[in-house]
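Yeah, one chain of the complex is gone here, protein chain that is, but the others are all in their spots.
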Amino acid sequence: MKYAYYPGCSLHSTAKEYDLSTKEVASALGIELVEIPGWACCGATPAHLTVQSLSIALPVKNLLQAKNMDAGDVVTCCAACFSRLKIANHFMETETEKRKEVEGIVGERYEGEVKARHFLEVLTKDLGLDKLKTKVAKELKGLKVACYYGCLLTRPKGVTGIDDLEDPRLLDDLMGTIGVEAVKWPYKTECCGASFSLSKTEIVLKLSGDILEMASDEGAEAIVVACPLCQSNLDLRQGMINKKLKKSFDIPIFYFTQLVALSLGIAPGKLGFDKHMVNPVKLLKKKGIIA
Amino acid sequence: MKIGVFVCHCGTNISHTVDVEEVAKAAAKLPNVHFATTYKYMCSSPGQALIADSIKEKGLDRIVVSACSPSLHEKTFRKCLEEAGINPYLVEMANIREHCSWVHSDRAQATKKAIELVKLSVAKVSRSKPLSKSFIPIEKRVLVIGGGISGIQAALDVSFAKFPVVMVEKEPSIGGKMAKFDKTFPTLDCAACILTPKMVGVAQNKYVTMHTFSEVVEVSGHVGDFTVKIKKKARSVDLKKCTGCGACYAKCPVKVTSEFDEGLGKRKAIYVPFPQAVPNVPVIDRNACLWFTKKTCGLCKKVCAIGAIDYDQEDEIIEEKFGAIIVATGFKQFDHSVYGEYGYGKFKDVVTGMHFERMANSSGPTGGKIVRPSDGKEALDVVFIQCVGSRDEQKGVPYCSRVCCMYTAKHATLLREHNKNAQAYVFYIDVRAAGKNYEEFVKKAQDEYGAVYLRGRVSRVFEKGGKLIVRGADTLSGSQIEIKADLVVLANGLIAQDDATTIAQMLHIQYDKNRLFTEAHPKLAPVETITSGIFLTGACQSPKDIPDTVATASAASVKALGLMVHDKLEKDPLVARTNNDLCSGCKACYLACPYSAIEMVEIEDRKLKRKRMVSRVIEGVCAGCGNCTAVCRMGAIDVEGFTNRQIMRQIEAL
Partner (left out) sequence: MKWFVSQDVIKAPIQDILERGSGQKVRRCYQCGKCSAGCPMSFKMEHLPNQIIRMIQLGMEKEVLSSQTIWLCASCLACTARCPREIDIAEIMDFLRRRAYLKRVKPKLDAKVLLFNKVFLWNVEWFGRLYEIALIGMFNMFSLEFFKDFSIAPKMFLMRKIGLFPALKINRKEIREIFKRSHKVGLDQKDK
């Protein structure tokens, strides 16, 4: 299994631990990730709020880069990058007139032929949970988590939609496979405030605070995410949320890849747990998952 | 006299609260009671068998069933008695369920009350008399009042079963309101194209007799045997001779406004209301005709080659007999002249939905152009105002007229179809489109025909600089809206015909506070009236669109046909009866009867040796309600099965 790997800006900065754990999981499972040389930012939300052509051209540029390296589908771990890549592909497939203008911008013909995948899909669909189960060295028993998918993994239907719109299950099933108990909770796809992290921090504090509260009410000890923006809003801002809402949440926010890596027997030292604002080691030790 | 008392447990419905064994024990001690017992379910087959066997074995001649309401199982037990060989009217039911176990919780008290109830029934049944059913012969003809789509459908359905139908229509042609419509929602097929084949079908049908330009003036009798007087107004044209050539109205020099075109067009003094009229025979408007007003002209008579014009024709009253009557008198469009804020009906360019229909029609007064009646210019900005008269307790009626949302959506669609540059603005409160393909139709008017829907009533319309300024609101955005319109179309609601109450009184059927005819049951008898043999269809009962109207027409026809297939009608003997010896002829019962089942007749009093008036009950009409008994000071009128003697005995037993 070979993929062109598009880490995106976050995985090279605020979400380094996501990048580290993804690479560890991939190599342990024999998945080859070849980083796209000279990849650039997908433009994220600011691009699609400013100029439509830019919001399509930037992802297309990266997809073309991947096409030329001939490493198969593009895989990314960031739900936002994933969404922008998928939307760009959908645009190039369906908007036959406007496509030509985008081709003019990037200087190459492109009709959405390079598939964009999320690493969660690679594990659950391409590799498959049955196969993964055979590779699990140690089930992470006793850990209760809330699987948080956020907005962009499932929406919009028909463009990114890798799972059910209202009750996605991929993360829950994945957690089940590695022995983690996923609690039932209603905020799987509520919005954390993502793109307002810097510009409207007070909104993020409310929305992310609501998510933390719901997870904790429903008995989760940690939250598992598949997006660096969700992670940073819930983890990085948790201290501020506690201060603002007068709460004392102490909920570690894991990337799913970190927990999968632990179950595969990869050393915790390689998974960047020191990069979390809310210390996850305490909980993992308490549950006897790490020594 | 051997009375048997049968106490039912009704599972535990009764026995849970009432000690049924105790009730049976107490009943056995009552006078004339020969036998008393209990059973789990008295209405079940073994329960009924228990009664039948007891009648035979113990020689019982009267029965009290102490169980549920007689409205549920009285028929069951009457049948049971009949089969066991005694008169079915010698059973009484003591309702110890609804009147006792279901409403009480104290077992001792409830048992006591149940015993009292049984005591009353025993007292009553001891004075019951054997009664026998009566039979009413049925006249196998149906009268349909009204020749709109509703009456037409009813007549066609009845005639299909080969029973004679007489249709009475007050206008010169059948067709009703539907004949005026341009298109029909939600399919937009042409109204005339689907209506005229049915009109012709009526005309050519050998089972249907049409009386157009006629009115029902008197109805007497009862189900199976109605006697009806029909006034055939003088048409001044011989129906049999006229070939419909049209020479008369081509030559007629008098032009007056056309009712059919809602005043937007003209017609002659001798006219057929519209080209596809059935019958295609003109009528002379005697108020406009020069011959009738000034004794001059006479042109029509001169040009009629076959001599069909008859100035001397007079109104004629015919009398016919029917077994059933279908009322299909339709509706009237609400008159918006009470709306000062919309111009009191005086602004020429404020029109009604019906005006719009006529304008949209290619054979209408504007040749299919949507114009401003004031100057004949094409209307570009057209405002539609919904709920005019409807849902307005101050100026109109409280109910929703059901069809206006749909016909307005149709008008908005037609407007764009007639003129690509025209823009429709629809002011609405709610869009009610609960019919098959209706919601889709309204959405299409918005999505594809660009109608702008604004949520709010219009406060006011006024004329300024040749335009109509419409001031409304859009509560969805919180905006005040002002439209300079060329034309304003009001979605006037549907109300009862002016003569609705007269017709209702003539037919002895009920009407509500909106003068709409009342059905016998709002859910389970929607086309029946409380007067047996008279059925309702169409908008005379409540506003209806064409599909619903046609459906009720077929429903009413089936109800009428249900009578037609019988030779005689079985009638319960539980009706009132006058004792001539006691009757003083005071008319109190005659006035109290809600069914008009009492008539006053003259009898020869042998003792007094003179004639005097007494009341007489028309058995076929009497519903046994007992109003007459209650008002009779002489005790001369009695309802069988509920006689004064029986009631008095019950009171004594208490």
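When the chains are written out, they are named A and B in that same order, and each has its own residue count from 1.
Quick note on the criterion: a residue touches a chain if its C-beta (ideal position, glycine included) is under 8 Å from a C-beta of that chain, and two chains touch if they have at least 3 such contacts.
Every value quoted in this text rests on a predicted model; they were computed, and no experiment measured them.
S.K.: Quick one: say which of A:195, A:216 or A:242 touches the chain that got left out.
M.R.: Residue touching the absent chain, from the options given: A:195.
S.K.: Kindly state which of the options A:1, A:136, A:203 or A:264 is in contact with the chain not pictured.
M.R.: In the full complex, the listed residue that touches the missing chain is A:203.
S.K.: Can you say which of B:201, B:450, B:526 or B:547 touches the chain missing from this structure?
M.R.: Reading the full complex, the residue touching the unseen chain is B:450.
S.K.: Quick one: which of A:63, A:236 or A:261 touches the chain that's been left out?
M.R.: Answering carefully, the residue with contact to the hidden chain is A:236.
S.K.: Take the complete complex as the reference. Which residues in chain A touch the chain that isn't displayed?
M.R.: 9-10, 12-14, 16, 37-41, 43-54, 56-58, 61, 98, 101-102, 104-106, 151-152, 154-157, 165, 189-191, 193-196, 198-201, 203, 206-207, 236, 239-240, 274-275, 277
S.K.: Provide the residue numbers of chain B that touch the chain removed from this figure.
M.R.: Interface with the chain not displayed, on the chain B side: 381, 423, 425, 443, 446-447, 450, 452, 455, 473-474, 476-484.
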